[in-house]
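Handing you this structure, nothing more for now.
Shown here: the complex without one of its protein chains, the others still in place.
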Amino acid sequence: MAEPSLKASVPSAKAAVAEPAAVLSTEQLLPMYRMMFLIRRVEESLLELAESGKIGGAMHTAIGHEGAAVGMAAALRKDDYLTCTYRGHHHSLARGMDPKRAICEVLGKAPGFAKGKGGSMHFLDPSLGLMGANGIVGAQVPHAAGMALASKIRGEDRIAITFFGDGALYQGLMHETFNMAQKWKLPVIFYCENNRYSEMTPISRTSSVSDIYQFVRAYGMESVQIDGNDVEVVYDAISKAAERARAGEGPTFIEGVTYRLAGHMAGDLETYRTAEEIEMQRAYEPLTQLHQKLLDRGVSEEELNKIRAEVEEEVQEAVEYALEAPWPDIAEAYTDVYKV
Amino acid sequence: MAEPSLKASVPSAKAAVAEPAAVLSTEQLLPMYRMMFLIRRVEESLLELAESGKIGGAMHTAIGHEGAAVGMAAALRKDDYLTCTYRGHHHSLARGMDPKRAICEVLGKAPGFAKGKGGSMHFLDPSLGLMGANGIVGAQVPHAAGMALASKIRGEDRIAITFFGDGALYQGLMHETFNMAQKWKLPVIFYCENNRYSEMTPISRTSSVSDIYQFVRAYGMESVQIDGNDVEVVYDAISKAAERARAGEGPTFIEGVTYRLAGHMAGDLETYRTAEEIEMQRAYEPLTQLHQKLLDRGVSEEELNKIRAEVEEEVQEAVEYALEAPWPDIAEAYTDVYKV
Amino acid sequence: MRKTTFIQAVNEAMRDEMRRDESVFLIGEDIGHYGGLFRVTRNLMEEFGERRVIDTPISEQGFMGMAVGAAMVGLRPIVELMYMDFFLVCADQIFNQAAKMHYMTGGLLHVPMVIRGQQGGGKRYGSQHSSSVESTFAQFPGIKVVAPATPYDAKGLLISAIRDDNPVLFLEHKMLYFTRGDMPDAEEEYTVPIGKADIKREGKDLTIATFSYTLLQALEAAEELKAEHGIDIEVVDLRSITPLDMETVLTSVAKTGRLLAVHESQANAGIGAEIVARAYEEAPYLLKAPARRLGMAPASIPVSKPLEEELLPWKTNIKAAVLEMMR
Partner (left out) sequence: MRKTTFIQAVNEAMRDEMRRDESVFLIGEDIGHYGGLFRVTRNLMEEFGERRVIDTPISEQGFMGMAVGAAMVGLRPIVELMYMDFFLVCADQIFNQAAKMHYMTGGLLHVPMVIRGQQGGGKRYGSQHSSSVESTFAQFPGIKVVAPATPYDAKGLLISAIRDDNPVLFLEHKMLYFTRGDMPDAEEEYTVPIGKADIKREGKDLTIATFSYTLLQALEAAEELKAEHGIDIEVVDLRSITPLDMETVLTSVAKTGRLLAVHESQANAGIGAEIVARAYEEAPYLLKAPARRLGMAPASIPVSKPLEEELLPWKTNIKAAVLEMMR
């Protein structure tokens, strides 16, 4: 039960690059940059709102995780199913959720996509294939497998992807799901956003598995470890997994190594890691990486500034809209218990 | 979801012998033969009682599994903790439970070790280190790990062993337990009685893991596959695992390949396997194997006959005792809800 | 008219709905090739194939969760739990997921699934294979709970459950499986509505509100009480536990003035206590004597036959409770 050195448990994300990829054109990358910045700014704004007391409960931001979400959205079809954790703002925004309604939902306001009933931990929009974030660690994973099973039963080629954290791997139902998904060759992608922490505990303190992507090998499942911070790498890995899934070759497990730059949730004391550790990771974070990649490809700083300014304005507007939006009608407290 | 050939899914137990072993003397083997035959006869008698309607509920015999139990009892200390499944008569008898009280318990009679409250699925006797069979698949496994944790916290060298089936591997909590046991190097032995069936379903129909003993490799846990029908092989494997555990080297996973000669439970229709399949397995079953081994070592058939005759008498007496034993006092229905 | 067993009725309901609606499928342990430990799903794999009758590993959390997921996208899974006691192994998927999904998504999703299987005491299965779970499920809004007592109601209610857009728990009592009852012709389609109680015996002195196997026990108790003491019991078969048809119960109490609720799940914080509380909330003036409930005594179910019989709220205990109330 000795604690391993924290430093040793946080490898550079760079080290995990499976293969460098340059699969997307600059034209494709520019809107992805925009989206990544939008997610970042929405979440930073939410953190501010939380600090000012406007948001209660548990709000988890994905600052530093945007690569997984934006790469995924580019790789999958709009009708492919997605489930994810309470840390799910980024996937939803990347798939096209309106920031206004997203922020309203977090604030519990009426225009929220779920009328303010679900809040930050339950982002969803079935019309965008977003089938629900979940507050219970791991619970969304069999849901995605079940959606993949539905596709198989119906003979459709819609596939499912599910996102979960490194800490979720130790919930038993993950393992139950892996076995069935592989046995039945379900069209599902298991994407682990490995940020090396399970809440305030470094994963190395409680896990005896050294290489997370090896975890599913006992089931004979295809699995890869990638740099989850490089949006092109993510795009590439998910595209390949989706192709396999649609071809009836079964599930793929992807370990996307990443790092959470903000606290586990709003209000996290962050006593469990040093400022240096976070600083070190900033060099590898998705937005910085993509920014540099675009400059390297000849995009001007000016053009990127312009994108960012537009986004700033959009987010600013969304926040204002949400703050002024009405509360749901009190009668809503009693609706939606049963579908009638 | 195609069904693999049933035949292919039932490898000969012989094929799984890890290493031939001749580690026990004839003097040591003779009482083991006696015990194995006693278990067999007790269980055959119980099946008869069940057929005559004297036993209700779910009664699972371990006919064909005796090798694991008798090998274990020889390898471990009397104070080592043991937990097991509903299929637990054999472990308990091997560790020294009085057949009289065992049969009384199955019948729900007052002299049963648990006053008839627990029955066939809840065999236990803490004074023999028998910490409980369990009706919920997999539930006993973290219990054993917790007992091993207790030993570690107390600085004692008592270890724990837990028995479970091949089907149990797909309960998520197994996996949760494997990880923690390995991470904390707990002195616990995980023994899988792989009889190739999970109730009426061949394990190959629902499992994507081809080699069960490889299952825990992701955790870096030591694991072996053995012929669970050869009592010496079992003795050897558990002895080594116990040594590792006591030396603080952590858990071992043992896959003991075996075969269930009787139905899953009393009343099983057994439509899922052929008479030939069962017949084929009789050649490898523990009692036949040990019988032949003793003859090979020069023990006379006469001597073995004598042992068997003694056992027959003992079991006969135990059954009669149990049939005549009184029911528990009605007041017992209300006791033992809380420890006072 | 023909007679079938309870098992047959449940099996027919699944078969008919699977023929009618491609989106219905079955998932569970040993349900396909073997036809179910209690043989309730027999022949269904033969007719509908492995695509729609899925044998699973012992992974209740996983397959319950997959059923929830499949239902979220519009399929109609029927999940068999081999013993209802095992809901404890996959309780999160049932209560935190299936039951809450519609509410916490503001109505965007719903989960049309059925969880079914057998429960109850009386066959010496002991503590972990004999529990009755209806009262626990009643504590979670978002899931409906039905527990028929006759083959007719079983078939009709299961069809309603399958067609319902919400998760529905369908409870079969192991003591009911081989009971037989009148049924319409196999081709005749009918349903029994969820949330509607049914008077199974008329009487004027006392109302017993119950369901599932204790209904049969209550009917027997009623006959004996009539013969032995001239007490005339009205027996209301609730059939649904959630939603509860208090209207029918109170209409009966308006006539009898006395109410006894009986169920096999634990008495403590059980559905019987709920029925008593609602009676006092909704129509206290109807009661000529204090309303009572009778549930399982505070112990888990022992294997030993005489102990099990002592504890279960069956005929003997029902009669004793009635006689006390009539004093």
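Annotations for the structure displayed:
Chains: A, B and C, in written order; residue numbering restarts at 1 for each.
Heads up, the rule we're going with is that contacts are C-beta pairs under 8 Å (C-beta built on N, C-alpha and C of every residue); 3 or more make two chains touch, one makes a residue touch a chain.
Everything quoted here is computed from the prediction, not taken from an experiment.
Set against the missing chain, the residues C:Gly28, C:Gly69, C:Gly121 or C:Gly142 yield one that touches it, C:Gly142. When the whole complex is considered, the residue among A:Met121, A:Ile189 or A:Val234 that touches the unshown chain is A:Met121.
Across C:Gly74, C:Pro193 or C:Pro298, the residue that sits in touch with the chain not pictured is C:Pro298. Of the candidate positions A:Gly172, A:Gly228, A:Gly256 or A:Pro286, contact with the unshown chain belongs to A:Gly172.
Residue-level contact of chain B with the missing chain is found at 81, 83, 112-118, 122, 124-126, 131-132, 134-136, 139, 141-147, 149-150, 152-154, 160, 172-173, 176-177, 179-180, 183, 335-340. Contact between chain C and the absent chain runs through residues 85-86, 88-89, 91-92, 94-96, 99-100, 103-104, 126-128, 135-136, 138-142, 242, 265-266, 268-274, 276-277, 280-281, 284, 290-293, 298-300, 302.
For chain A, the list of residues touching the undisplayed chain reads 1-3, 55-58, 108-109, 112, 115-122, 134-138, 167-168, 170-172, 198-201, 205-207, 271-272, 327-328, 330, 332-334, 336-337.
Please note the rule applied: only the chains that are shown with their structure count from here on.
When each chain is reduced to the average of its Cα atoms, A sits farthest from chain B. Between the CA-based centres of chain A and chain C the separation comes to 41 Å, rounded to the whole angstrom.
Chain centres here are Cα means. That of chain B falls 36 Å from that of chain C.
Rounded to whole angstrom units, the spacing between the C-alpha centres of chain A and chain B is 45. Residue positions of chain B with contacts to 2 or more other chains are 1, 170-172, 206-207. Along chain C, residues 51, 56-57, 59, 61-62 each make contact with two or more other chains.
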